[in-house]
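Working notes, beginning with the structure itself.
The complex appears here minus one protein chain, its other protein chains still in place.
For reference, chains read A and B in written order, and residue numbers begin at 1 within each chain.
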Amino acid sequence: MTLVTLLDYSSVLVFAVTGALVASRAQLDLVGFAFIACLTALGGGTIRDLLLDRNPIFWIANPTYLGVAGAAALVIFFTAHIFESRLRALIWLDSFALAFAVAAGVGVALGLGHSPTIVILMGMITGCMGGLMRDVVVGEVPLVLKQGELYITAAFAGAATANIAKFYLVETPFALLACAAVTWVLRAGSLTFGWHLPVYKSTPPKS
Amino acid sequence: MTLVTLLDYSSVLVFAVTGALVASRAQLDLVGFAFIACLTALGGGTIRDLLLDRNPIFWIANPTYLGVAGAAALVIFFTAHIFESRLRALIWLDSFALAFAVAAGVGVALGLGHSPTIVILMGMITGCMGGLMRDVVVGEVPLVLKQGELYITAAFAGAATANIAKFYLVETPFALLACAAVTWVLRAGSLTFGWHLPVYKSTPPKS
Partner (left out) sequence: MTLVTLLDYSSVLVFAVTGALVASRAQLDLVGFAFIACLTALGGGTIRDLLLDRNPIFWIANPTYLGVAGAAALVIFFTAHIFESRLRALIWLDSFALAFAVAAGVGVALGLGHSPTIVILMGMITGCMGGLMRDVVVGEVPLVLKQGELYITAAFAGAATANIAKFYLVETPFALLACAAVTWVLRAGSLTFGWHLPVYKSTPPKS
């Protein structure tokens, strides 16, 4: 099993758990849990594969991904109540899933020989789109767009790190691990210490 | 005309009517009616075709589908006021469209020789995604995700029924009719008698 496959499975598993936690907050039934889990876990990679014209889509080529997401939904359906704060669990698990998914997206695009710009974008899309669709569909404010937090920015920095590493001839697996590490550290630092970039502030309120 | 084509046209027609009813609730003009009708009626099948890499997309191959959706929008624009309750009409018509669309999606995936897992998913995607996009775009709570109702679950059960029927060597048309029947009966039973699966309930409110 290659590192990209491992990252893909890890991101699918953890994103599926976040999807199931969101489903628990929306009080859905078991099939609803599985649906939101799959949308979250497979959404980013699906958009990546459609954009890159990879055929077949990764989870049609290998339905094990669906099994992983479904199993995660099943487990969370019966165990979500053990989390003291499901929102807190959701946000932190999401940070790991983001790091895995960005690295997986970068790995796929590097493997296809794309240019650095496209590699970075595919990392960001794979990392951010599943969670974005999860939140839009259930009508929550997207985590991806929370003010004053690093999310897309963490994905961008991680994906850029992988490109810089490749430029200095670092081998791909190390570049991908660096990508995941940078993404996660920035996201976690943002959650823990409030790290953020300057945001746009209008002097008067919304006009 | 094959049964799959007939199911496809039926789902397009009825989903287009539901889209137009949603447009009437959002007080759009005639072109807005046609837009929401097309998004609802063609959205699920379009995502299915993109995921399965069917080229061209079904409504590009055969623009008659667009004509059906547009005609439905036109008729509803002038007649929506005859419904005593447009919301009630919307929900019930949606249940028929769901049944037709799930069966159509299953039929397409079976015809391409996909595995049972992918067949079930394509049925669910064809059935649920058009209505989901309709509701997300106009900012309504998605019918698909209403608490305590069978919707995705009905689609899942219908699609699974078709697979079980195929396993016992039932011919495809009968398997598809069984799929539509199971989907509709579960959805209608949910609307009429409140049938539902256990939903996740947190003891304290959202945390």
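Please note the rule applied: contacts are C-beta pairs under 8 Å (C-beta built on N, C-alpha and C of every residue); 3 or more make two chains touch, one makes a residue touch a chain.
Since the model is a prediction, treat every value here as computed from it, not as a measurement.
Note that of B:Leu6, B:Val137, B:Val170 or B:Ala188, the residue touching the chain absent from this view is B:Val137.
One chain is missing from the display, and on subunit A it is touched by residues 50-53, 114-115, 117-118, 121, 124, 128, 132, 136, 141-142, 145, 147-148, 150, 152-153, 156, 196-203, 206-207. Subunit B meets the missing chain through residues 23-33, 35, 46, 50, 55-57, 60, 63, 66, 77, 80-81, 85-87, 136-139.
Heads up, the rule we're going with is that only the chains that are shown with their structure count from here on.
Averaged C-alpha coordinates put the centre of subunit A at 28 Å from the centre of subunit B.
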